[in-house]
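Note that one protein chain of the assembly has been removed; the remaining protein chains are unaltered in position.
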Amino acid sequence: MSETSLQITGLSKSFGGVQAVMDVSFSLHPGELLALIGPNGAGKTTCFNMLNGQLKPDSGSVMLFSKETVGLKPADIWRLGVGRTFQITATYSSMTVCENVQMALLSDRQQLMSFTRRASRMYRPEALELLKQVGIVEQEDRPCSTLAYGDLKRVELAVALANNPRLLLMDEPTAGMAPKERVELMALTADIVKERNLSVLFTEHDMDVVFAHADRILVLNRGKLIADDTPENVRNNPEVRMVYLGTETEEIAHA
Amino acid sequence: MLNYKNWLSGMLAGIFTVGLAVPAFAGGTIKIGDINSYKRLPAHTIPYKMGVELALEHINSAGGVIGKKLELVSRDDNGKPGDAVKIAEELVSKDRVALISGSLFSHIGLALTSFAGQRKVLYVAAEPLADALVWAKGNRYTFRLRPSTYMQAGMLAEQAAKNPAKRWATIAPNYAYGKDAVAAFKKILKSLRPDVEFVAEQWPALFKIDAGAEIQALSAANPEGVYNVTFGGDLAKFAREGKLRKFFDGKLILGLLTGEPEYLDPLKGEAPEGWLVTGYPWYDIKTSAHNAFRNAYEAKYNDYPRIGSIVGYNTMLGIAAAIKKAGSTDTEALVDAMEGLTYDSPTGSITYRKIDHQSTMGAYVGWTALKDGKGTMVNWTYRDGAGYLPSDAEVRKLRPAN
Amino acid sequence: MLEISNLNTYYGRAHILTDLSLNVQRGEVVALLGRNGAGKSTTLKSINGLVQPESGSIVFENESLNRQSAHVVCRRGIGYVPEERRIFTDLTVMENLEVGTRPPRKEFPVWTPERVFEIFPNLAEMRNRPGGQMSGGEQQMLTIARTLMGNPKLVLLDEPSEGLAPVIVQQMAKTIHDLKREGLTIILSEQNLRFATKLADRAYIIEKGVIQYEGTMDDLAADEDVRNAYLTV
Partner (left out) sequence: MGFFIVQVLTGLSSAAAVFLVASGLSIIFGVTRVVNFAHGSFYMLGAFFAYTFTSHLTSVVGFWVAMLLSAIAVGLIGVVVEILILRRVYQAPELFQLVATFGVILVIQDLALLVWGAEDLLGPLAPGLDSTVNIFGTLLPEYDLALIALSLIVLVALWFLFNRTRWGCLVRAATEDREMVGALGVNQTWLFTGTFFLGSLLAGLGGAAQLPKGGASLLMDFEILAAIFVVVVVGGMGSILGAYLAAVLIFEFNAFGILILPESTLVLMFLLMAIVLILRPWGLLGKPEAPGQLGQVGPPELPYQSASRPLRIIGILFVCFLFSLPAFADDFTLVLAIEMLIMSLFAASLHFAMGPGGMVSFGHAAFFGGGAYAAALLVSHANAPMEVAMLFAPLMSGVLALIVGWFCVRLSGVYLAMLTMAFAQVAWSIVFQWDAATGGDDGILGIWPSAWASDRMAYYYLTLIASVGGILILRHVLFTPFGYAMRAVRDSAVRSESIGIRVSRQKWLAFAFSGFMAGIAGGLFVFSKGSVFPDEMAIPRSFDALIMVLLGGVKTLWGPVTGASVFTWLHDEISRFEYWRLLLGTLIIAIVLAFPQGIAGFFGNWWHRLRNKGI
């Protein structure tokens, strides 16, 4: 097996007696786009939150670039090179687009305790460069609170890329976007992955996006991993079809 | 009793009634700055102000002092010492008052004491009881009329010492006044009766007494005598719970200030019986001077005097006497005049001692009883304040050199 | 049944809907298509009174709904199923239905919990489960069920397929289809053209707060240019 970015072994988590994630193991390699799919409530977001340190697993191990991260705080895991985007966009609504990215840069350069210079003037060129990469540089000075949803997703991507991560965790990166934007954003992500040799783990409900971009697909159901395979094999997996993909035979005729 | 009959007209009039009567600096008057907690504790301060106004009426109708009328500029301190200091500044610098007087709460009195010393303004403290006001924190510019905590505690301790009770318990609100009152009592009683022991001390939070629990705690110590410093709502709860739980039976209960109408009257038919208290039996004082005061007060207000009324009245008499003696309103002259000033009042002759600026106004000590469904004091005697102050040598130690 | 003309809605200083007009006939399913941020949700909220339009008129069954608050609109017979589901998480399934319950209307079928459970059989199995302990799909079902308890004449469905697993989306389509057969009139806000195509009779396409296209679903299916311009990949 080649070098792994991420090696998960036996990850489990329960909330008040409900087993949200049960003995999940998988791995992720550099340059790979790995999709994590499954019905709502299958444990995808719980999984994500354990990888990024927001939740502490009950048991199991998360090896990030050969380093155990269980027990580390999100801020520490971020410093190991993990960028994250959220299912519901999490940006700073009282700041401009550019300032959102500058925040990540300020954190990366350990300038958060600085009391002297004005934050809005620090690392601005680098921030603009990142915004250019994700294609919204022309909106640099707009308040984030006035941005369209799709553009917010791009801001999140730029923020996530600010510390040169080696792994991106993207929770439903295209949720709430129009079909056209979805494709554009995923194409952009795929380009960046290739260019920087990143790994990406993402969850998604849009099967067009998943099957178009994922190199490999994991399927979670009721906390358990039921498939870890190529898109083609997953598409034909009967269990996956039953619990998640559904069958085209139930198609309702247009009345 | 409700006084809603005319509350609407009262409200409208009240909102737009300015506390100060004449804004301009009239040549023919001497202004006295009055600061008190008229909103925080109106039950005490309103009778005080009524006494003050009665005195001013008497003084002015007799031709004023040194040819001028006395005029009161009255302000509410909101019960906050910081506000009181600000108002004092305003009265002195804006209203050009000759001196300031008033206040009820000890801490506000102390704040004004400090202000008076710093700004060199005469401050005649009427009611605050804190001993520090004339001793530890005393200064050249501050005088106090009412007998202090130490003096009144001494009056009760003197009586307690004559009683066979040996096991004593105390209950006092947990703050400076309560602590002072208990410390003074313990010290004086111990010196008079070395054989007494203090078996319990309870310190309920001020105005947050959990009376049932406190009574239980006290009775667990099984005392023979109880020295009680609670007042206001705390006293009402304490008296009621104690009576219900038969805690007072067979014990000697002392009540500091409990005999003052402000505290005794709200208890109505449930006023404690047989407590030894300090207070003000206005209904029973038969001297001609007091009769004149009482009659005038009742005629003017259609109400009977409270302790605040007599303190207010005596405060203004003293101020008038001082101005007369000084012959001017110059602060230094006034201070010199106040030192050792002796004047007659409805409660007898009063002297502002030169050594510590405490007046010798006394208090009435007696036993509580129920009469016509109301608490009264019986078998009382007037104790002149002069007899309950420490020796001059001790005072010199207590009071910083000026 | 519903006639909207020249609606203008603002959020603060931002002009969200511009001169928007649309109408719905009784028994129809009308799709409101457009991408995120186009103004679909705002249109629905303007109808049901959660957002107050600046100008324009909304007439429902020949009565004006202008400047009415949400509860009045609901009482007139317009039910609303929000995009974010907004289940009462502390309340059980039955209690969620209780909150939605309104008195029955003449000439319209009366919804009871039992009838609702016929349409959503898996809800029946979790009557006493708090809303917070249900999966996203179950919550989406409960939101619709809750709105049905108000015996609406017209239902505003805001992106019912959003964020759901494909298999659940299929179930959802079937459910909406059943509701339509029950005689319910529906405005369906959607981005998922495939989903809308299965269900709707007519469609409006909205872009930047302006209606860009209006036509039957069949017309839309035939009009590749429009689909390419506003909807497709």
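A few points about this structure:
Going by the order they are written in, the chains are A, B and C; count residues from 1 in each one.
FYI, a contact is a pair of C-beta atoms (placed from the backbone, for glycine too) under 8 Å apart; a residue touches a chain by one contact, two chains touch by 3 or more.
Small disclaimer: the values here were computed from a predicted structure and weren't measured.
Put simply, the hidden chain is in touch with A, B, C once you look at the whole complex. Of the candidate positions B:208, B:354, B:371 or B:396, contact with the hidden chain is made by B:208.
Looking at B:117, B:274, B:348 or B:390, the residue that reaches the missing chain in the full complex is B:117. The missing chain, though absent from the display, is touched by one residue of B:78, B:163 or B:351; that residue is B:78. Contact between chain B and the absent chain runs through residues 1-4, 7, 10-11, 14-20, 38-43, 46, 75-76, 78, 80-83, 85-86, 89-90, 93-94, 106-107, 110-111, 113-115, 117-118, 130, 132, 137, 174-177, 179, 200-205, 207-208, 210-214, 216-217, 220, 232-233, 236-237, 240-241, 244-246, 262, 265-268, 270. Counting the whole complex, the residues of chain A in touch with the unshown chain are 52-54, 73-75, 78-79, 83-84, 86, 90-96, 99, 102-104, 106-108, 111-120, 122, 143, 145, 159-160, 162-163. In the full complex, chain C makes contact with the omitted chain through residues 12, 48-50, 69-71, 74-75, 80, 82, 86, 88-91, 95-96, 98-102, 146-147, 150.
Note that only the chains that are shown with their structure count from here on.
Across all inter-chain contacts, the pair with the most C-beta pairs is A-C.
Taking each chain's centre as the average of its CA atoms, chain B and chain C sit 73 Å apart. Between chain A and chain C, the centres computed from C-alpha atoms are 30 Å apart. Listing the residues of chain C that touch chain A in their complex gives 14, 34-37, 133-138, 162-170, 173-174, 177, 180, 191, 193, 197-199, 217, 231-233. Residue ranges on chain A touching chain C, taken from their complex, read 18, 37-41, 146, 148-150, 172, 175-181, 183, 205, 207-208, 242-246, 250-252, 254-255.
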